[in-house]
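If you scroll down you'll find the structure; I have some questions about it.
Only a single protein chain was left out; the remaining protein chains are all shown in position.
This part shows chain A:
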Amino acid sequence: MAPAPGFKPHNCVAFVVLEGTVKDSESVADWQPTASIETLRGRARLIARMRAFFAERDVLEVETPVLGHGGSTDPHLASLSVEAVTQAGRERLWLQTSPEFAMKRLLAAGSGPIFQLARSFRDGEVGRRHNIEFTMLEWYRPGFSLDALIAECDALIRQVLPVPPGETRRHRYRDLFRERLGVDPFTTPLGALRDLAAERGGLAMADADRETCLDLLMSLTIEPELGRSGIDVVVDYPAAQAALARRHRDPEDGVEVAARFEIYLQGLELANGYDELTDATEQRARFEQDAQQRQRLELPNVEIDRRLLAALDAGMPSGSGVALGVDRLIQLALGKSSIAEVMAFTTPRC
């Protein structure tokens, strides 16, 4: 369409200002922090409490590089990269989407239980509960079952929150779909899932695969209701969403599910834990599947972390690990409505 005289895309700024919702992108009037100084004091106290929690339990605090030669291949995570001059000359390094790979290499090297407060980066994740860079609390417990780690994660959350939430309840992923939507995520025909997703989301889902339908229904209809009267733990995710978790059979009908959990409080996903995959061959196969899916979706290729695979080859102890969104937990603990209110500066102000 023909632009009106004098209209250029950058003029957008001129009219959005009238709406009062978007600031001039070149303005530096927003130099001030997004969190109040009082909130930042509260944040520091809560982080000290997290460190004390692990110190009491003899879990070692570690620091690993934010940059890696390999990155996350997960097609649903967009990695940022930088060009750096290193001993090897000019090369491309990936900013971590979580500290998982480096921490697993420490486990394989015999570190024992470890935790890290790690700055993580996910391109394009922008919203009330997302910021491109954020703080992840990740910890690994060699020898822990998934149940033992769920209990520890619950204890940590309760230690951080000033007002104790209601009781902790556990739900199977498929039971949530059955109870709340009347469909079975694993056995309901794809056509029926597409119709339901299209109806609930108000978008065309005719060519969507099963995972996309489930993701949409989970995000829009189930998640917002979770954690409203206590802590809700969701287990037994679809096998296709296993990522770096082991898979096992659902005793009900033998359907393969992922040995994963997520913890929700007040509609917010706080933590995501795995019974960690230790099989290097299986891990390599999953990385390759990711790479193929990336190619199909025309997403940029991300280098596989070959050192992680070598560490798994050498042998990583069985156990469980979990990543927890620190900004979100602090948001809930301090009674704020967005993570921006508990971060010194969000990305738009960086």
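Convention: a residue touches a chain if its C-beta (ideal position, glycine included) is under 8 Å from a C-beta of that chain, and two chains touch if they have at least 3 such contacts; residues count from 1.
Here, contacts and distances are computed from a predicted model.
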Chain not present in the shown complex, as UniProt names it (candidates "Molybdopterin synthase catalytic subunit", "(2Fe-2S)-binding protein", "Phosphate transport system permease protein PstA" or "Elongation factor P"): "Elongation factor P"
Touch criterion as defined above, residue of A:L220, A:A285, A:A314 or A:A344 at the omitted chain: A:L220
Identified contact with the non-displayed chain, of A:M50, A:L181 or A:A243: A:A243
Identified contact with the non-displayed chain, of A:G124, A:G191 or A:G254: A:G124
Interface with the undisplayed chain - residues on chain A: 1-4, 7, 9, 11-12, 15-16, 18-19, 21-22, 74, 76, 124-130, 201-203, 211-212, 214-216, 218-220, 223, 237, 241, 243, 262, 269, 272
